[in-house]
Every structure is written in structure tokens, then in C-alpha cells.
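A single protein chain has been removed from this complex, and every other one stays in its place.
Going by the order they are written in, the chains are A, B and C; count residues from 1 in each one.
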Amino acid sequence: MSELVSRVQHHFADAEQQYESATFGMWVFLVTEIMFFAGLFTTYIVYRHAYSAAFAEASHHLDVAFGTFNTVVLIGSSLTMALAIAAAKQSKQRSTAIYLVATIALGCVFLGVKSFEYAHKFHENLFPGANFVYPGPDPAHAELFFSIYFAMTGLHALHMVIGIGVMSVILKETLKGSYNAEYFTPVECAGLYWHFVDLVWIYLFPLLYLIGRH
Amino acid sequence: MLFTGFFIFPKSASTFAGEVDAFYFFMWALTLFFAIGIAATVIAFIIRYRRSDENPAGADIEGSLQLEIMWTAIPFAIAMGIFAWSASIFVNMQRPPDNAMEIFVVGKQWMWKIQHMEGRSEINQLHVPLGKPVKLTMTSEDVIHSFYVPAFRIKADVVPGRYNTTWFEATKTGTYHLFCTEYCGTNHSRMIGQVVVMEQAAYQDWLAEGNTNATGIGASLANLSPAARGEALFTEHGCKTCHFDGPGRVGPLLGGLPGSTVKLEGGDVVAADSRYLRESILNPRARVVEGYEPLMPTFAGRVSEEDVMSLVAYIKTLSPPPGAEAHTTTAP
Amino acid sequence: MDSHESSLKSYFLVFFALMALTALTVWVAFMDLGMMNNVVAMGIATIKGLMVMIVFMHLRHSPPLTILAIVVGIFWFAVLILITMSDMWTRGLLGFPGK
Partner (left out) sequence: METETKKKRVTYLNVAHGVKSWLFTVDHKRIGLLYLVSITLMFMLGSFFAVLIRTELLTPAGDLMSSDNYNKMFTMHGIVMVFFFLIPSIPAVLGNFLIPLMIGAKDLAFPRINLLSWYIYVIGGCFTMWAVITGGIDTGWTFYTPYSTTASISKVLVPAIGVFITGFSSILTGLNFIVTIHRMRAPGLTWFRLPLFVWAHYATSVIMILGTPVVAVTILLVGLERGLGLGIFDPKLGGDPILFQHLFWFYSHPAVYIMILPSMGVISEIICCFSRKRIFGYGFVACSSMAIAMLGFLVWGHHMFVSTQSTYTALIFSVLSMAVAIPSAVKVFNWTATLYKGSISFEAPMMYVFGFLGLFTIGGLTGLFLASVGLDVHVHDTYFVVAHFHYIMVGGALMAYLGGIHFWWPKITGKMYAEWPARIAAVLVFLGFNLTFYPQFLLGYAGMPRRYHFYPEEFQILNVFSTAGATILGLGYIMPLCYLLWSLRHGKDAPANPWLATGLEWKVDSPPTPHNFESTPTVDEEAYNYPVTPAAEAQSV
């Protein structure tokens, strides 16, 4: 009981108010994230509308296999994350930790594949800028596509990196035994963030990899 | 107008000036009406209800639905009125009349380059005839600029990579300011010039003088009309090697193309406006004509914005090949 | 702990559904449906997104306020895109470049 009370910060009336505030706050933060990506999606849509043929053509230079693989990996990590929260809610600290490790590992796999893809694109001179060389027709608009591709996936990857950092802290706290059935808010919030990152990818994948594939 | 020419008012020298000024005066009247009205009410209340021993506390008033409705509805009606009036002025400014003469304007850090159809070109000066609608087709070579003639009450941004249009009809001879009003770097405030409005006859004489000191724009092609320059460029850049009427032709015939619609590879249909023509020259692979191979090389970097304008002007003079409707986009 | 069991079950169900939809969206992308390709791709993504939100992110147990926040976010997302696109759609309609 005293353990429980000390978890409630002084300015909250009770644990419930604290929990509700934290999760609501997290959602509001995710709304700002939606708007953050909204800017990118708008950019994408404007150019895709203007240069649809060039975009479809350029999209063929991305590898669907990698994209699909990463989608599976990321959705898998969402599952392990959800399981981690469920375990934390039941004070099962060991399985929480295991699921968190799995989530982090899957996140790293995703980033690994992504960096491999990036390296490949650099190698093929498909990174925009002075060295950009594009074999297909309409290189200018293809460069635009790759600019957007790198901006969107880069910012998504940045979110992943931050997520993995957060997750590591949560993992450390879990191992210290900080969470239990009464208090698991940080795990829950980290989970919300992680699922959101997954959600963004669910849209990025078809928008970037799957245009005009037929 | 009463104050025209007084130092706090710009000269007015176009058909728009009167309309815009009238609207402007109306808006000030409205502003003063509300500002003075509110100030007077506030002052009256302050005097009448200032704190004193007899008046230690305010009355208990919650509000009034009627008043709220009134002061929502009336300003709304006024605002919509303002919108309607200003929109009518605006739409007029957006639509050059059909009989307008065209002049090309290219902005670049930090000068205005102007090309008349009859061949004369000038820098930081724009000569125009009195009483004739003039349509400006404008673009920029580097960053965004904005073409502003206060005396005409017109302004339009000059944006790299695309065309913008504006028009005016001068009503008074004289010399007027030309400003760049979109911030464009170091000498933004010196990217200024003059608009000279001349009697029509004087304008014709001025045109006939030709380019006395051919500087800047295509010195070798001085005094040619854009269409003539375009023809020269058309030969110079070898456009003819592909766009000619004969056997072995690889590119589509261009006669009659401007203003028509083009079917593209992939099924889209686009209008062949100047934007499309510009793109066809600078980035031909962006939109490939149905039935053709994407063989045309890009001319970006090889032709300047003025060159493109000239080429387009030349293409506009080409007549459709006999027998073909509009122009042939069918492959040879 | 009944609710716990059921939520675990639903996590796995959703996971497999997401896998299936991923496969579906890749498969459909290689078919020629014309404009419908985009619609289908986005439709599938939206179904996937909703599943993630409702089940993984516990939206089904969230207070209405949270749902309101999300709706507001998505609404403004749409405002940004639609109004910007309204410019792109209507450019040049007047028949003069830049108007």
C-alpha cells in the first residue's frame, strides 16, 4: 500500500487520475505525431498527384520483398509489445522483460533491413543530390520521389530509434521490478508510441513500395 | 479620387485603380465606423459608470441572446458583402481580356527582363501603350520574385518553374514605380524599375527604334520578335531534326499544338498550355505523347527561360499541317 | 482473468489478420485495377490501422475523450490534405497560367 501511494505524484488526487492523465497525455502526443506525419503525407500526395507515372516508375526501384519483410517484422513487434503490456498488467515481470526484449530485437531487425536498403540505394546512386543517377525516364521527378522516400522512411526510422531507446529504459525498469498490476503506466505509454510507429509504416509501405506494380 | 497623387496615395494609372481605391475608402469608412463606435461607447461607459461611492459595484447582468445574435449576424452580413465586392474586383484582375497584347517578363536576382512581341527587349523598364490591355506572362530564373506596380494596383508573384499571368490597362501616360515585392535576397530593395506609359503612337515609334544597345538578353538575336528568336533557336538547337514534316520523323508535329489537347502514354489527356509546352522542352520525359518513344533530350540548362518563352511563341505561329485535324499526335 | 485470456486471444487473432492483410495488399498491388489499386491499398491500410488502434492500442477500452482526440487529429489531417489538394485540383482551370 505504501508502495502504491508513493507512486502517485503529489499533485494528483489518486492513482486513477494519474493513470488517466498519463494515457490521455500520450494520446494527445500521438495526435501531434499524426500532424507531424500529415505534413509529409501531404507533400507525398501533392507530388504523386502531379507526377504519378514518374512515381510509379521510381517506386519499382524499391524492393517489395524487403518492404514486405519489414512490415511483417514490425507488426510482429507490435504483437510482442501488446503481450508485454498484458504481462506487465499481471505483474509477470519475467515475461514482460522477455516480450520487451523481443520487441527491441524486432525493431533492430527492421532498422537493420532498412539500413541495408539505404546502403543499396546509395550504391545505386539513387540518393538525391549531385550524385543522383537514374536510369529510367524522367529522372527529375524520380529524384523527387526518392527525396520523399528518404524523408518519410528516415523520419519513420528516427521514430523507431527513439522507440527502441524508450523501450530499453522500460526494460531496465522492468528488471528492477518497478512495474506491477497497480502501476504499469510507463509500459502502456511506451506501447502506445510503438504501435503508432507501426501504424505509420502500415501506410508508408503501400504508398512507397506498391505503386503501379502491375 | 480626391487624394490621388498626394504623398500618402499612390498614383492611379490603370482601370483597376479606381475600383480598388473605392473599395479601400469604403473599408476605412467601415473601420472608422467600428473603431470610433467602440471607442465612443467605451468612453461613454467609462464616464457614466466610473467607480464612485454611489456606484461601488457593477450590476448583475448575464448577457442577452438577442444582442449576441445581432452582433453575430450583422458583422457576418457585412463581411460577406465585403467578400463579394472584393471577389468581383479580384476575378476581373485574374482574367486578361482576349484582345490583350502579350509581354514576357522574366525575373532574376536582381533584375526584370522584359521582352516585347515585336522584338524589343528591355531591362528594369517596361514601356506600354496607353489604353490597351496588356497581359504579362511571367516566370523566374531563380527564386520567387513579385511584380508590383502600385499605380496599376496589380501584383503577381513570379515563381521559378511555372508561369504566372497578370494584366492591366493603363489610363494615364507617365512614369511609375515597378517594385519587386517578394523578398529575394541582397538587392531585393533594388530590384526596382519603371513602367513608362506612352501614347499608342509614341509606343509604336519606341518599338520601331529597336534595341539601341543590345545587351543582356540574347545580344546576337537582338531586335527579333520572340517568335523569330524562337525560330532561330528552333534551328540552332536542332529541334527541326526531329520535328519536321517528312518521312523518318521521330517527334510529333508541333503546328496547332498550343491550345489543343494531347493524349499521353498511359492514357492521360492534358491541355497543351504554355506550362505543358515549357515542360515538354525542359523535361520532355515527364509527359510523353502517346505513340512516341521518349527520345527527346532534355533542354534544361541549355535554354534559358526567355528562350523557352520564345520557342513557345514560335510554336504558336506554326500552322497545322494540311489535312491533319489540329495537330498530329499520331506516330509516323 | 477471463478478460485477460480473451485479450491475449484477440492479440493473436489481430496479428494473424494483419499478416493476411499484408499478404493481400501485396498480392492486389500486382493486379491491374486501374485507379482502384490506390483505393484498395489505402482501404486495406486503413483496416489494418483500425485493428492496431482498437485492439493493440486498447481503444475499445478507452474513454470517449481519447476517441475524440483521435478524431480531431484525423480531421485536421484531412483538412490539411484536402484544402491543399483543392489548390492543386483547380490550378489553371481559369485558362491562364498561374491562375
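Assume a residue touches a chain if its C-beta (ideal position, glycine included) is under 8 Å from a C-beta of that chain, and two chains touch if they have at least 3 such contacts.
Bear in mind the structure is a predicted one, so any value in this text is a computation, not a measurement.
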Checklist entry - Thinking of the complex as a whole, which visible chains are touched by the chain that is not shown? => result A, B, C
Checklist outcome for this item: Touching the hidden chain, out of A:52, A:95 or A:147, is A:147
Checklist entry - From the list B:136, B:170 or B:184, which touches the chain that is not on show? => result B:184
Checklist outcome for this item: Touch assignment to the omitted chain, from A:15, A:40, A:98 or A:166, lands on A:40
Item to check | Touching residue (missing chain; options B:107, B:150 or B:251) | outcome: B:150
Next on the checklist: Take the complete complex as the reference. Which residues in subunit B touch the chain that isn't displayed?
Outcome noted: 7-10, 19-20, 23-24, 27, 30-31, 34-35, 38-39, 41-42, 45-46, 49-52, 55-64, 67-68, 71-72, 75-76, 79-80, 82-83, 85-94, 109, 142-144, 146, 148, 150-151, 153-157, 159-162, 164, 177, 179-190, 192, 283, 286, 300
Checklist entry - Given the full complex, what residues of subunit C touch the hidden partner chain? => result 65, 72-73, 76, 79-80, 83-84, 86-87, 89-94, 98-99
Checklist entry - Hey, which subunit A residues sit against the chain that's not shown? => result 9-13, 17, 20-21, 24-25, 28-29, 31-33, 35-40, 42-43, 46-47, 50-51, 128-130, 140-141, 143-144, 147-148, 150-151, 155
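Note that only the chains that are shown with their structure count from here on.
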Item to check | Rounded Å distance between subunit B and subunit C, as computed from the means of their C-alpha atoms | outcome: 40
Checklist entry - How many angstrom lie between the CA centroids of subunit A and subunit B, rounded to a whole number? => result 45
Checklist entry - How far is the middle of subunit A from the middle of subunit C, if each middle is the mean of its Cα atoms, in Å? => result 15
Checklist entry - Multi-chain contacts in subunit C: which residues touch at least two other chains? => result none
Next on the checklist: If a residue has to touch 2 or more other chains to count, which residues of subunit B qualify?
Outcome noted: none
Checklist entry - If you look only at subunit C, which of its residues touch subunit B in the complex? => result 92, 94-99
Checklist outcome for this item: In the complex, subunit B touches subunit C at residues 94-96, 137-138, 156, 159, 162-165, 271, 273-275
Checklist entry - Across the complex, what residues on subunit C touch subunit A? => result 1, 4, 7-8, 11-12, 14-15, 18-19, 22, 25-26, 29-33, 37, 41-42, 44-45, 48-49, 52-53, 55-57, 62-63, 65-66, 69-70, 72-74, 76-77, 80-81, 84-85, 88
